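Step one of this worksheet: look at the structure below.
The complex appears here minus one protein chain, its other protein chains still in place.
What follows is chain A.
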């Protein structure tokens, strides 16, 4: 999760916002109970750590994977066109 310096709200936004020094305090501000906020924070931290550690299941789609996927879609469309022609 992104470490954030305090940024005061702009006059246009008009949000009443005070700095929060714990993440669960931010989540309970949203209306979550302490129990749920703690559990959510724990899980989000684990997800972030897994991403940082390079866990494959937490990484974005690579360019190669995306191109392979799009290429497969196009190839299947070509198969469909061949079915019409043949």
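In this section, contacts are C-beta pairs under 8 Å (C-beta built on N, C-alpha and C of every residue); 3 or more make two chains touch, one makes a residue touch a chain; residues count from 1.
Everything that follows uses one rule, which is that contacts and distances are computed from a predicted model.
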Exercise for the section: Pick from "Transketolase", "Nucleobase:cation symporter-1, NCS1 family", "Penicillin-binding protein" or "NADH-quinone oxidoreductase subunit M" the UniProt protein name of the chain that isn't shown here. Expected result: "Nucleobase:cation symporter-1, NCS1 family"
Fill in the blank from the handout: On chain A, the omitted chain is touched by residues 1-4, 7, 13, 17, 21-23, 26-27, 29-33, 35-36, 38-53, 55-61, 65, 69-70, 72-73, 76-77, 79-81, 83-84
